[in-house]
Every structure is written in structure tokens, then in C-alpha cells.
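Of the protein chains in this complex, one is absent; all others appear in place.
Let's turn to chain A:
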């Protein structure tokens, strides 16, 4: 059914790794450099979409067993929980905290609750984007 796209698939295998890395970079660096949850999430979604383009939908689904609708919901849930975390410590809703810790490999690193919030954002964006594209492409 599909023409032989060995080249596309081979390039995809390499490119996906690079795109994933880049998007994680964008995501982790968001607090200090351009990037963040939104754009990081979008570029991750782009990598997933590339996988869908190069391989069959069924094949990708076998390997990545994620329900993207649930992923989006999970993202929103995480973001809300971060906000509630501040409430637990007697602060107002969505109060963020950060601190510096010595970690085994990374050395002195900034740990911030904003990152968890951003994770929520990223997951919601990935879930939504892939969900939209998948539902439209599956439509007959």
C-alpha cells in the first residue's frame, strides 16, 4: 500500500532523537532562556507527528502506548496540583517556590516548582496537539 520509504524512515529515526533532545532542552531551559513548557510541548508533539508520518499509525500505537487524551488531562491535573501544593504550605494558590541543591551528577542545580507546573503545561500541549491530529487523520 505505502510506497517504499526507507529513506524517510531512516532519517526519521535519527531526526526524532534530535527533535526530542531539542524539545527537552527547550523545556528544561525555559526558566532562563527562550523556551518553556509550551514550545517544548509543541516540538515534542512535532516529533510524534513525524513518527506517525513515517510509520503506520498502528505501528506507532503499538510502540507508544499512550492515550493522548488522558495525557492532556494529566497535564491539566498536574498544573492544578502544583497550585494546590502552595495552598498546603499556607500560601496562596499557585505560589511557586525554588531552591538550589547539590545533585550527584548535575552539581549545583536550581530546583523549582515552576518546572512541575511547566511539565503540566507541556503534557497538556502534547496531548492536545497529537490528539487533534490523530482524530482528524483517523477520520474517514
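As a convention for this text, contacts are C-beta pairs under 8 Å (C-beta built on N, C-alpha and C of every residue); 3 or more make two chains touch, one makes a residue touch a chain; residues count from 1.
Quick note on the criterion: contacts and distances are computed from a predicted model.
The listed choices are "Na+/H+ antiporter subunit A", "Light-independent protochlorophyllide reductase subunit B", "NADPH-dependent glutamate synthase" or "Pyruvate dehydrogenase E1 component subunit beta"; the UniProt protein name belonging to the chain that is not shown reads "Na+/H+ antiporter subunit A". Interface note for the absent chain: among A:34, A:90 or A:104, the touching residue is A:34. The omitted chain makes contact with chain A at the following residues, 26, 30-39, 42-43, 46, 69, 72-73, 75-76, 79-80, 83, 93-94, 96, 98, 110, 112, 114, 117-118, 120-121, 124-125, 127-129, 131-132, 135-136, 138-139.
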